[in-house]
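One chain of protein is taken out of this complex; the other chains stay put.
Now for chain A:
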Amino acid sequence: MSKAKTQQPAVIHKVIMVGSGGVGKSALTLQFMYEEFVEDYEPTKADSYRKKVVLDGEEVQIDILDTAGQEDYAAIRDNYFRSGEGFLCVFSITEQESFQATSEFREQILRVKNDDNIPFLLVGNKADLEEKRQVTAEEAQHRAQQWNVPYVETSAKTNANVDKVFYDLMREIRSRKMDASKQNNGKKIKKKDSKRKKCTIL
């Protein structure tokens, strides 16, 4: 374990699962983390997962925050969102409402992060339940294009595309971080400016 600590990679990608209640955020997470599928439903409050993965030959850590879909917890979402670096916005293809809710989440994320290009994936889960589909692929694809984000259909039950969505998101995050570090110097100056401005407001 001491080894693990010393070798702990510096890079941690922080992923946040968002979406309405019961769409399968936790199922996707647990499938990705432990390759297990949990049948029984238990509403999540806020779960935390982190593990080492190899991303394109590079060892990184993925930190997954599995959030609550229920409206009860909406108030505390802001807090989570702020710390997130990338978002998996999950809806169930068998539930139209969950698809509709995604735009609310998108809005809230953009509001909190204040960044239109935040790494973001639209995920249509429960793809194994094709017979109960309420949201067509086109519909979803259309919205994704509107937002300029990728759309992926997954199944936590069959493990279809589960790894893909996480890895894709991590790549996005990584590239964002690369850009950010390039602009580091300029940003710093900007930050100072902004601080000054605020002071003057006061």
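Here is the rule we go by: a residue touches a chain if its C-beta (ideal position, glycine included) is under 8 Å from a C-beta of that chain, and two chains touch if they have at least 3 such contacts; residues count from 1.
Methods note: contacts and distances are computed from a predicted model.
Colleague: Of the options "Alpha-N-acetylneuraminide alpha-2,8-sialyltransferase", "Eukaryotic translation initiation factor 3 subunit I", "DNA-directed RNA polymerase III subunit RPC3" or "Exocyst complex component 2", which is the UniProt protein name for the chain that has been left out of view?
Modeller: Looking only at the record, the undisplayed chain corresponds to "Exocyst complex component 2".
Colleague: Which one touches the absent chain: A:N79, A:S103, A:N117 or A:Q146?
Modeller: If we include the chain that is not displayed, A:N79 is the one touching it.
Colleague: Among A:T44, A:T94 or A:N161, which one touches the chain that has been omitted from the display?
Modeller: A:T44
Colleague: Could you pull out which residues of chain A are in touch with the chain that's been left out?
Modeller: Against the missing chain, chain A presents residues 1, 4-5, 26, 30, 33-34, 36, 44-51, 61, 63, 65-66, 75-82, 111-112, 114, 198, 202.
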